[in-house]
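Of the protein chains in this complex, all but one are displayed in their positions.
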Amino acid sequence: MIILLRNDVPADSLKKIFQRLHQMGKEYRTYEEGDRRIIAVLGAQYRGNLDSLEALPGVEKIISVSKPYKLVSREFIKTDTVIVIGGVPLGGTHFQVIAGPCAVESEEQLLTIAADIKKAGAAILRGGAFKPRTSPYSFQGLEEEGLKILAKAREITGLPVVTEAMDVRDMERVAYYADMIQIGSRNMQNYPLLKEAARTKKPILLKRGLSATLEEWLLAGEYILMEGNRQVVFCERGIRTFENYTRNTLDLSAVAAIRELSHLPVIVDPSHGTGRWQLVAPLAKAAVPVGAHGIMVEVHHRPSEALSDGEQSLTPHNFRQLMEEIDRLKAVQH
Amino acid sequence: MIILLRNDVPADSLKKIFQRLHQMGKEYRTYEEGDRRIIAVLGAQYRGNLDSLEALPGVEKIISVSKPYKLVSREFIKTDTVIVIGGVPLGGTHFQVIAGPCAVESEEQLLTIAADIKKAGAAILRGGAFKPRTSPYSFQGLEEEGLKILAKAREITGLPVVTEAMDVRDMERVAYYADMIQIGSRNMQNYPLLKEAARTKKPILLKRGLSATLEEWLLAGEYILMEGNRQVVFCERGIRTFENYTRNTLDLSAVAAIRELSHLPVIVDPSHGTGRWQLVAPLAKAAVPVGAHGIMVEVHHRPSEALSDGEQSLTPHNFRQLMEEIDRLKAVQH
Amino acid sequence: MIILLRNDVPADSLKKIFQRLHQMGKEYRTYEEGDRRIIAVLGAQYRGNLDSLEALPGVEKIISVSKPYKLVSREFIKTDTVIVIGGVPLGGTHFQVIAGPCAVESEEQLLTIAADIKKAGAAILRGGAFKPRTSPYSFQGLEEEGLKILAKAREITGLPVVTEAMDVRDMERVAYYADMIQIGSRNMQNYPLLKEAARTKKPILLKRGLSATLEEWLLAGEYILMEGNRQVVFCERGIRTFENYTRNTLDLSAVAAIRELSHLPVIVDPSHGTGRWQLVAPLAKAAVPVGAHGIMVEVHHRPSEALSDGEQSLTPHNFRQLMEEIDRLKAVQH
Partner (left out) sequence: MIILLRNDVPADSLKKIFQRLHQMGKEYRTYEEGDRRIIAVLGAQYRGNLDSLEALPGVEKIISVSKPYKLVSREFIKTDTVIVIGGVPLGGTHFQVIAGPCAVESEEQLLTIAADIKKAGAAILRGGAFKPRTSPYSFQGLEEEGLKILAKAREITGLPVVTEAMDVRDMERVAYYADMIQIGSRNMQNYPLLKEAARTKKPILLKRGLSATLEEWLLAGEYILMEGNRQVVFCERGIRTFENYTRNTLDLSAVAAIRELSHLPVIVDPSHGTGRWQLVAPLAKAAVPVGAHGIMVEVHHRPSEALSDGEQSLTPHNFRQLMEEIDRLKAVQH
């Protein structure tokens, strides 16, 4: 149950609402979004006797939400939410392609790839500056230098940039340079990180955890919305299963499910989802009819020399071809 | 390594080939396909000194196959195999839609649904007569009566029919009535059943096991080809993972992978793959760009009364709509 | 709900009971066990108005069973069932060790190993004559010759033998030679095979499917009990997960759970469960305190030459050591 309050709710009305909830034995959490206050009432899945609250001064509307997640739920907000990332709209009817290298390796590398993907029609540039790596012996990213190179690539190409933040202490820096902040799979349930990212007021790209259920993923999004930041884009990137031919098992059903369950946009990362460049294009294309609002694809001009994930990166040539096929598929989607 | 022999290989030439293989310490299996004899040499992944065999009389060609599966491998046969099911070609450039109820429940039910799906453009009718059910207390199918109803539906609509066989002792009967024999997920590694199905010389629809790797699935197909029956259609129907929102996790990457690894056709079953009718259409559509040669969809005119799988069945109305969208997607596939 | 009938229930009493069930709109299945008749009433989880049935002539007792599986449930039978295999009791307080090679390879091999495991204290001999193999190119077992060798080993050592049946058409032959019939993981949901095995009236060793839930496994057992054969031993042998260091993930919680949910015995196969001989002993020992009624262990006198599963086989020396440690653990179990 969500209680939307009027903008101008006076303090004593608010107090009365809280008293009433106490009397009813209800637990609740309040949060603010812009200048509006919202109360999420827990466990009260059905309107029941809460209807009486609607008559209280200051209450604008009461919305039933039967799910454990409230603010991300489509029961709360019926229409698709569109997120604007550095001027580029994503969600609703807006399908966008995010592309770029796994990691920022050098200025030359990023600027080359950024120019290539822009020409091919990508709308947003990706590139990791802080890299969470399974082994401490692997390349860990260029860190702040990487962020600066991303900013330079944006300046030159005009493409907004998305990059991952791994540490609450880096969040401000990342937010300073990036147009969208990525929360990686390993950190989907790193709650301090989610909250700190939310507080930057930037759009958040929330990747699904390696073995996260849909409900856990949506609840991770709820942590962000609870901080008053509604700009969340879900990103399906494959789950861990027994199948080892692919790096992960890309769960495209999850995309169709998120479209049903949430008002927030959802995109697909077929690069991590498959781990094999030969499978990237077919799965990227499948994301269109399944209802995704975009794809995120790794592109590298010299995949065999990439410092990470070369085997799942498209060449600029293959990426251009994919973009053409995506366009044809989008044209027949209604 | 595969040794293709000439049709007219004389017995003494054959003997010499076997002797040579013995001398080389190679294990092998022979099998016949039509009037041609083929030798699969095990463990010999690289041509090595086997080249000398090519000079022996009776040997037409030697083909290197680096995979544990030989006959189903695209290294053995480079071009797409097309399977003809009751006159309907499937595979290569031929995309076909198989539809019908989960189980044959009555003549009235099947004839109604068969007429509906035919009008909507389906090419093949599905319906279970023998039903493998997790609980012994669930409806187990109409058995032979169900087969007869399927045959009647074919007679009226002209649609070829596919139905599951569960027991080697029923195989002849099933083959008598059906145009394609389905091996269900639970029986993917039921080797006596695979062999008996192969011997009917009918096309086989081989569903992926609940937790089968791609290699295990391809090797199950190999059992069928080893019996001299090359008419195998793979069917991806979802794998078992931790995710419970969907009945299974439909693994569309597997479709793209099978296209690479095998010359045989592969189709998608989004009904079992998702277990929720709302997700069937988006996933069915995604099967087109990912490269599937068809889909198999459960349709029921009264889903809420279905004796099994009602919650994942489309109504004829929704099915017609899906067919139109599939057609639009096929039009832009190259 | 289970209705136990008296031995001497007259036909007209029976008819009245069925009529009453019809009037109540209940579905039911009847089955016979020895000379007693039992009715399983579906969906009726709570006694409700069925109490009135208890007054009918011929009804001995009504037992509530809230689970989907009835006859295997501990709600139906409160005390541990003991299965006697060729004179050896297993279940209840009887812990037994089954040992032997993965496959029967030759008379010399089996007799050597059988003598070794007997000396070490094993109670039952295992050995595969029909081998379900992922690849058609792998050794498929000695078939009937293997069965004869098993019978000879029993004659010499006095150990009862357990071996797998894969094909309904071989069932009679297998039952002729074996004291217990194994249903392998791949066939856990091969229902015709389960029924045919049940009809032999021999004890059945029912291995858990690669990705079977506890409920599915118990329901597979129910298929056997429905045929009037209550001699089922469950065998946990590892499930398929993302973890690849071990061949499977041995689920010892399942053992404790089966002990709670069913009256039937449950044993552990740490050889298939781990796939690595170094891990077999620790996991075999863990089976004791977790409540298993026995273990099944692969032993080979020359593991490196075994035709299958050598890497997970103990040498007779290591097996003897394990037996001593098991004995010490059993001594402190209450």
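The chains carry the letters A, B and C, assigned in the order they are written, with residues numbered from 1 in each.
Definition applied: a residue touches a chain if its C-beta (ideal position, glycine included) is under 8 Å from a C-beta of that chain, and two chains touch if they have at least 3 such contacts.
Computed from a predicted model, the values in this text were never measured in an experiment.
Although it is not drawn, the missing chain touches A, B, C when the whole complex is taken into account. Within the full complex, the residue among C:D80, C:D251 or C:E311 touching the omitted chain is C:D251. Only one residue from C:D51, C:E155 or C:E260 touches the chain missing from this view: C:E260. Checked against the full complex, the one of C:L142, C:L279 or C:M296 touching the unshown chain is C:L279. Against the chain not displayed here, chain C makes contact via residues 211, 213-215, 239, 241-246, 249-257, 259-260, 273-274, 278-279, 282-283, 285-291, 325, 328-329, 331-332, 334. By the touch rule set out above, chain A reaches the unshown chain at residues 27, 29, 40, 42, 68-70, 132-137, 166-169, 186-187, 189-193, 209-211, 215-216, 219, 222-223, 226, 240. Listed for chain B, the residues touching the missing chain in the whole complex are 211, 240-242, 244.
As a convention for this text, only the chains that are shown with their structure count from here on.
Greatest centre-to-centre distance from chain B is found for A, with centres as Cα means. Chain geometry summary: the mean Cα position of chain A and that of chain B are 38 Å apart.
For the pair chain B and chain C, the distance between C-alpha centroids works out to 32 Å.
Residues of chain B in contact with at least two other chains: 211, 215.
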